[in-house]
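Missing here: one protein chain of the complex. Every other protein chain is in place.
So that you can tell them apart, the chains are marked A, B and C in the order they are listed, and the count of residues begins at 1 in each.
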């Protein structure tokens, strides 16, 4: 825990956005085990495409980290995102009846494109602290989603949704988010006002995109042109 | 003119998207001089914010250009975008009753953020040819909009819309787009299949964003969270 | 003047390196108007190649600047470096009997490559403050060189060396360096300890490279392999 740190203040400022995430029909219906499977299928395919771009950001974060130890952290996260996390989604996809070639060919929906371009732009143009701040809402909000959703009794009777939720309730995942938040807090404390302000803006924008991502999946968003 | 070049093929492939642009209510109503001014005000403020990010891309394009002459082209475009173009918008804003401080404080709407992050990501991660392909739909579609809209008699009775349209019908502007298309064609001809494919994808995505940008202005888009 | 600012502290820390620059045979002999012309020719050709890469860094600095006004400053510097400064060197080259095509084909010597890659790496990976700190020794040391060299009576009897020196003694040049130092000081004051430390390291490394650049020209450096 990093009580009172920079990440806590960001979380506080974004609380109304996060509340909208937790109460989004996608997550509410998922917790109550009544989310239509086609919406979840859409989500899994989009998350698979998202993960590729998220992994790119981790590669750049590794390149920009100042210390050997931080580089190692990002290198492991990158390795994990391209193996463990990808396999988790591939496993889910299989049970959802999504053929592997369809999963791999998933085209990102508009919100997915917008979110990942935001992350990638921050990765290329910003400091490592800014990249981390931009990536934090994804990692952290999933932990809180796992926490809240796990309290719903109905969820645990759903073979797929319960498995998805378990991932983000695991000790490993919670430790990872804690480590990550610790890094964000340390970078913030070493940074000046202007970098901290950019970290704040990136965190808030990513929080908005987290909400929009669930909304995109719920509405199975397509390009209007 | 660069008939039969790469840019012509991209334009051809994007023609259904571009047709949607030309027939969008924002532009139709503007040509008929009946677009509500508040929608145009929204557009001007968004375009002002967009121009800043477009200028950033030009700076990176200058940095990535291989030849001195191409660097100079981008450097002039950058200089022009931060002076001439900004002043054109500032002049329009003044006559529209938008105070300078409001214009400068314009916050980009969601579609504006998405579009510019796409451009900036391409600028940082791609080759100079990719950057140019991503920026081309903006420059080129405005030329065609100017051409078509200028045929509407009603337009020329509107003091503001006619001025806006004139900018993109000027000899200078048309020459600029021609020069620019020539560069895109040359880069494409020197590039391999994979770069050309990326140029194509960037052009199509930017074309979509051009449509979405007009739609954003027409609906005075705001963040849902 | 920005007395007591961050740049002054950097200048103080680099003073022994800068002293080595001012007392380098290249500059001493130039001030005494007895530097062999072939060494100066070598320098002019290298500086021409250097300027291209320096200009690239200005393009990226423009792209990374946060405020419109700072973007404009970099855009003008970029434009100037590709026109005014290039023409100054082209004029010198002409009087030195270097054919334009030779000037343009100048291959950077090892130290020139090393210096410009350092600048470009900082430009791509760092914040705008870091880029400015890396570029400052070039701009600033030339002002001090102009100041000191101008005190040598012999110099003013040399048609070429006196002209070169005059450029860096002009009111415009001195104002430019002052403006530039003011930006560095402001960025430093807005930055945290880790960015300031990187700015310091970049400034010191660029100072070393300034010394090595004169040494490269004096010895007409070539690649050993």
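Details
Rule of thumb we're sticking to: contacts are C-beta pairs under 8 Å (C-beta built on N, C-alpha and C of every residue); 3 or more make two chains touch, one makes a residue touch a chain.
Note that the structure is a prediction, hence the values are computed from the model and not measured.
One chain is not displayed; in the complete assembly it touches the shown chains A, B, C. Considering C:96, C:114 or C:160, the position touching the chain not shown turns out to be C:114 (whole complex). Chain A meets the missing chain through residues 52, 55-57, 59-64, 68, 71-72, 74-76, 78-79, 82-83, 86, 104, 123.
Take chain B: the residues that touch the chain left off the picture are 63-64, 66, 125, 127, 190-195.
Taking the complete complex into account, residues 16-17, 20, 110, 113-114, 117-118, 120-121, 124-125, 205, 208, 211-212, 215, 223-225 of chain C touch the chain not shown.
Keep in mind that, in the parts below, only the chains that are shown with their structure count from here on.
The distance from the centre of chain A to the centre of chain C, with each centre set as the mean of the Cα atoms, comes to 45 Å.
For the pair chain A and chain B, the distance between mean C-alpha positions equals 32 Å.
Separating the centre of chain B from that of chain C, both taken as means of CA atoms, is a distance of 36 Å. The set of chain B residues that touch two or more partner chains is empty.
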